[in-house]
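Only one protein chain is missing; all other protein chains are in place.
When the chains are written out, they are named A, B and C in that same order, and each has its own residue count from 1.
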Amino acid sequence: MNALLWPGDDRAGELFGDTAVLTAMVSVETAWLANLAVHGIAPRAAAQPLAGLTDADDVPGIARAAEAAGNPVVPLVALLRERAHRLDAETPRWLHRGLTSQDVLDSALMICARDTSAAITAELETQVRTLAELARAHRSTPMIARTLTQHAVPTTFGAKVAGWLHGLLDAADDLAATVFPAQFGGAAGTRAAVVELAVLAGADNPVATAAAVADATAADLGLRAAAPWHTARTPVTRVGDAWTRCTDAWGRVANDVLVLGRPEIGELAEATGDGRGGSSTMPNKANPVLSILIRRAALSAPGTAAQLHLAAAASVDERPDGAWHVEWQPLQLLARHALGAGRQASALCTGLQVHPERMRATFDAALPGALAERAGMRELFGAAPDDDPARYVGAACAVVDAALERARPFLDGER
Amino acid sequence: MNALLWPGDDRAGELFGDTAVLTAMVSVETAWLANLAVHGIAPRAAAQPLAGLTDADDVPGIARAAEAAGNPVVPLVALLRERAHRLDAETPRWLHRGLTSQDVLDSALMICARDTSAAITAELETQVRTLAELARAHRSTPMIARTLTQHAVPTTFGAKVAGWLHGLLDAADDLAATVFPAQFGGAAGTRAAVVELAVLAGADNPVATAAAVADATAADLGLRAAAPWHTARTPVTRVGDAWTRCTDAWGRVANDVLVLGRPEIGELAEATGDGRGGSSTMPNKANPVLSILIRRAALSAPGTAAQLHLAAAASVDERPDGAWHVEWQPLQLLARHALGAGRQASALCTGLQVHPERMRATFDAALPGALAERAGMRELFGAAPDDDPARYVGAACAVVDAALERARPFLDGER
Amino acid sequence: MNALLWPGDDRAGELFGDTAVLTAMVSVETAWLANLAVHGIAPRAAAQPLAGLTDADDVPGIARAAEAAGNPVVPLVALLRERAHRLDAETPRWLHRGLTSQDVLDSALMICARDTSAAITAELETQVRTLAELARAHRSTPMIARTLTQHAVPTTFGAKVAGWLHGLLDAADDLAATVFPAQFGGAAGTRAAVVELAVLAGADNPVATAAAVADATAADLGLRAAAPWHTARTPVTRVGDAWTRCTDAWGRVANDVLVLGRPEIGELAEATGDGRGGSSTMPNKANPVLSILIRRAALSAPGTAAQLHLAAAASVDERPDGAWHVEWQPLQLLARHALGAGRQASALCTGLQVHPERMRATFDAALPGALAERAGMRELFGAAPDDDPARYVGAACAVVDAALERARPFLDGER
Partner (left out) sequence: MNALLWPGDDRAGELFGDTAVLTAMVSVETAWLANLAVHGIAPRAAAQPLAGLTDADDVPGIARAAEAAGNPVVPLVALLRERAHRLDAETPRWLHRGLTSQDVLDSALMICARDTSAAITAELETQVRTLAELARAHRSTPMIARTLTQHAVPTTFGAKVAGWLHGLLDAADDLAATVFPAQFGGAAGTRAAVVELAVLAGADNPVATAAAVADATAADLGLRAAAPWHTARTPVTRVGDAWTRCTDAWGRVANDVLVLGRPEIGELAEATGDGRGGSSTMPNKANPVLSILIRRAALSAPGTAAQLHLAAAASVDERPDGAWHVEWQPLQLLARHALGAGRQASALCTGLQVHPERMRATFDAALPGALAERAGMRELFGAAPDDDPARYVGAACAVVDAALERARPFLDGER
């Protein structure tokens, strides 16, 4: 997977790349076949692991062949059937039996989504730990608060970081609440084929046997057992929303770094080195490229996630005529964009350069205007004993402490 | 509130209308002022209820005056100060003290969002009860499943309704999980002004007093006490996502009614009567207007909700330069669109006409093609004893039962 | 029309407000009826002007009644028929004859869109004149160019303004190219009803008579005569795209003002006065509210315009089941947002405060880094005779001149 026009894509590695999707589809077919055998429907010998039958080189051919059927599962199954003879004579005949294309693709997408979410969560954990340390260190570092671009009142850099932390912790909460259900409903969500196979195999309770196959396959794949959700697309929209919550949170951090890193402000800077931030023509430049690319992802994600909701809203029948198909690529893009941005955000947080002396200088220059609110109150209600401007930060320290308290499970390694 | 170009807007009544927002803003000011007095900061006499000072007639003037400050709170506070003399001489002086515009508007929007969500939840409850009854009644009603617009295999109408139910129950779960935090952070999220007022009032622990004022005001307003979230916009995106989950679910029901209500199919129909569905020129028409308007809302909501995420992603500083302002109207529109669609969906579900005989006729006409999957398996794996085509519905009844089980808390009135 | 949550909405005045839409719908009915008479289909007496039959007070009732038929035309026609007796006994019978709801609403929306576009064009003209003057005045005013937030190389403020001008001129070109077709297709785009009426009236060539009625009505309304476009929605998407091109251009100006108006930079500022930019709690603040509200509109417009394209893409049949209905409110919102932003942009441009001394100071402070590109070339290719840093602005003056040349038709009043 490479993406010339989305710099940083490689940070997502193989996660939710085309090869990963192929691998996941094959693992769904393997696990289902195994459970057909376990539950007495298919012969034991048929249930061979299929993982070795395909590799990354098959992706282009399957991709090309996918148009004819409208999805990549049909050519994949054809390929597997063709090659499975080498495993066992019964395997081609039993492979994919009881499944529909959507079962395989939806389950595979959920596997990829789960793996991506786990990787994103790991980044959030790194960031929370890093920023908690930063918030603690700058709990009382005075800086000017800016509202609507203008100097407002005093705050502390710790309080700003506490705000970043809340965004990240909210995103982590949403990711933790996301579930990844398997999809095993058959052609129309009734599991008719696998029930029929159970009948043919002489099962006492074919419906229960079908459910057992589905639930056991879900368990083997590390997915949640679930009722068929072919046209109730909540699992897709929920994970898309959760990833967008992440990019929202990172975008806000990046925006602050970009503003506060302008040379006239200079209160924050990205770490330099490794040739990062260079210009093709201006040797003087040190561009905040991590923040720029994170901001890019944050501006992009809402529109991409909206495509998932649109797909859900346009669903119809027992499998829709385009509304299913429009989900796949946006989900993949959103996953890779979010993970890439998450890893960039970790690098950003870890390397962040803080310049308290610039914060202080700007703060001092903003006086006495920045205390006009306080002066107004004192005029009305009387003077207070203490006039240190940096003291007009109210509950800033409490704000930091509350964020750190909320972050504690991350710091203690409880997560 | 009227919306000539969004038919059905009036179904949302006054909820999250401009007057409701005004009322909510005034209630925030009142509750804050009361708690300033309760916690010894403001004199008791200052803490008058402000509700009577404004009414719907003030909306246009405040709306017009809102541009100068960029938000409606500044002119509202000016108006309240001007009129509050009639309550108590101290009231104008103390009113809004310790607050920033964003505190008042964000808290007011959360009040309106909470009330709208409650009303939407009530609709979901009605729908779940109605559809559970329908699923039960048609647990075994055979119909043809349609995938990619074409006849696929048999299913039951009950199984289709079970799919609708899962979408609604998912949405209800997300709504139930939504929290509505108050916003009390002052000019820059540090609560500096109210802490200062507590200092001036001689509080032992001014920061704790400020927190007590904030938390008590939240409680009085029925909102969750929370750390300032001026630039961590999760509360807004979460509720937007949850409402969109609702319109997604209703859209999918409406799409099915629209397809199955085409005259050539005729398996479902909207209730007629009350002049609904008429044409301006064709007396023969009975248009499925509820479904059409619901589908409209479902197509629209994802793009509107994406604006909320974009706002969150573009946040910066201690109050952003446009990213906050761009949230308000989309949030209001999404709320009213969702609630209106929810009430239309309740009417749609309650009045839904089901034609099992048309379902059966289409089903019969789809044979034997609709059993081709079964025939293929039998060819491979041997014949089953029972050949009733309507029996090739697999676990359809179990699918219904599982959905009903999940819906039980709604049916038992536990929710 | 008021919009509490979209400050500045009143700048759009009545244009494309609900009352304007009502008025436009009535004017369509009037003009059609007149042309039925002119072309010998309806009796002369029937063709009364209907304008006096309704007023703004009818909007709420029509809006409420619109749900039953799915659009506001059906209740409007009912109302007009009920009241038209007072004009002439034949009027109710002939009114709306040969039209379908979509004819009336689409034509009315085009009237409102045309009027809004004209008003937006007037703003663009003002802005182009203002900015051309500014570009000329600051043709050689040195400032530092900023790329990726960092100081890059020298430029002039005139060159920056030239860039703004190109955006505005592009938008003006697109607006000038927009056409506003009338919609007169009857129930299914075949004009069957009016052709039938022409038959009944004994027309020699009923199809030609129907076309004559349609084309004359279009001309009377100031719209382009056109083939029915009930399901080919280009007129709607084109105007939406053109308006978004405007908000794009204004957004870019506002973003520059917001960045360059940060106190640490201080190179630009909005005009102050009229209480604009005040804070509810901080008397020191002078917020750039025009830029903030313009930026808000620019962030919002793309998602709104996308709804129009989605509607076009989801069109089906001879009138779609929701895809038509979802167009109306976004079109109205986009119109009012764009016009409001346009008028704010005119105020912004007219009042813009430029601080060349701050530009110069920043420029000087950016040396010698800002000349590193030049230094690199000189190292490679030899020194040039002139070392004035402000001379490293290349073709900046030519860039200004080219933009002024392009703006000339606006300056000469040729437009």
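Just so we're on the same page, contacts are C-beta pairs under 8 Å (C-beta built on N, C-alpha and C of every residue); 3 or more make two chains touch, one makes a residue touch a chain.
The shown structure was predicted, so the numbers you read here are calculated from the model rather than taken from an experiment.
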Kindly state which of the options A:52, A:202, A:322 or A:368 is in contact with the chain not pictured.
A:322
Full-complex touch with the removed chain, picking from C:4, C:152 or C:347, is C:152
Options A:152, A:311, A:348 or A:370, residue touching the unrepresented chain
A:311
Which parts of chain C are in contact with the chain that was left out?
70, 93, 97, 145-149, 152-156, 159-160, 162-164, 166-167, 170-171, 174, 177, 186-197, 199-200, 207, 210-211, 227-234, 237-238, 241, 244-245, 247-249, 251-252, 255-256, 259, 298-299, 301-303, 305-310, 312-321, 373-374, 377-378, 380-382, 384, 386, 392-399, 402-403
Touch rule applied to chain B and the missing chain gives residues 146-153, 258-259, 261-265, 279, 281-289, 292, 303, 306, 310, 314, 362, 366, 369-370, 372-373, 376
Chain A residues touching the chain left out here are 2-11, 18, 21-22, 59-60, 62-64, 66-74, 77, 96, 99-101, 104, 186-187, 193, 254, 258, 274-282, 287-289, 291-296, 298-300, 303-304, 306-307, 310-311, 314, 321-323, 325-326, 328-333, 344
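Definition applied: only the chains that are shown with their structure count from here on.
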With chain centres set to the mean of the C-alpha atoms, which chain is at the far end from chain B?
C
Just the number, please: Cα centre separation of chain B and chain C in whole Å.
31
Could you list the positions in chain A whose residues touch two or more of the other chains?
146-149, 152-153, 258-259, 303, 306, 310, 314, 373
